[in-house]
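So, chain A:
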Amino acid sequence: MNALIKKRLLVVWLVLASITLVYLWVGSVDPASAVRPSAVVTSSAIVMALIKVRIIFREFMETRHAPVLLRRLTDGWVVLMAVCLLGSYFFGMAIR
Partner candidate 1 sequence: MSAPATEAVSPLEAPSGSPLHRIAWHWRHNPKRELWLAWWTIVAFYQLFFLVFFVLTRTQPPPSPGWDVARVVQWFHHHHYGLLIGFGIMFLITGMTAPSNALIAYSMRRMSVSPAFAYSYLVLYSLSAIPGMLLMCIALTVGAMRPDRDPELISWLYDFAFLSFVGTMGVFLIGSLVWMLAILLDRNRVLPKWFGYLNLCNALTEIVVSPAWIFKTGVFAWNGLIAWWIDMVVFGLYTGVFIFLLRRMIQREGFGTGPLPDLAPTKETDPSALAETAQ
Partner candidate 2 sequence: MTDLAGAGPRPHRVDGKPDAKDGNKPAEFVPGQPDMWAFVLFEALVFTSYFVVYMIFRTRSPELYLQSQAHLSLRIGVFETLVLLVSSWSMARCVQAARQGAYRSALTNALLTMFLGVVFLVAKVFEWTRLIRMGFGFSSNEFFSHYFFLTGIHFLHLLIGFVAVGVIVYQLRSPARRSQELVETGATYWHTVDFLWIVIFALLYVVR
Partner candidate 3 sequence: MKRTDGELILFWTLPAVAIIWIAAFFLFPGFVHPMSPSMSAEQVAAFYRDPHNLSRIRYSMILFNWFCVGLIPILTLIVMQIRRMAHRTPIFSYCMLGIMAAGPTLFLVANLFWLLAAFRPERNPNLTQMFNDLAWVSFGSGVPFLIAQSVILALAIYLDRQSRPVFRPWVAHFNLVVAAALAPAAFTGLALGGPMAWDGALPFWVRNVAIALWIVVMGIVLGQAIYRQRAEDRQRVGDRVPA
């Protein structure tokens, strides 16, 4: 049992770390050309961050086993963040 939990935490950490390393690729900038706003980079950065946040909620903070109210609230916050961040980005770019 103990070993099983340990292994699960290790796998969770490996997943989180790999997503983090993906940022090196997503966020890399070609030094030759000027940096331009990019909806693809922005959306993927935000979505990746929120996926990581949800994994932390579920695994590290153990909402996996929590009562349904707490699960809903934490998931609700993740959704709210997605709506707010992507919404303000796309809305701001559209009205500019």
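Selection rule: all candidates are chains of the complex that A comes from, given by their letters.
As a convention for this text, contacts are C-beta pairs under 8 Å (C-beta built on N, C-alpha and C of every residue); 3 or more make two chains touch, one makes a residue touch a chain; residues count from 1.
These numbers come from a predicted model, not from an experiment.
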Exercise. Number, please: which of 1, 2 or 3 touches chain A in the complex?
Worked result: 2
For this session: Mind listing the chain A positions that touch candidate 2 in their complex?
Result: 1-2, 5-6, 9-10, 12-13, 16-17, 20-21, 23-24, 26-29, 35-38, 41-42, 45-46, 48-50, 52-53, 56-57, 59-68, 70, 73-74, 77, 80-81, 84-85, 88-89, 91-93, 96
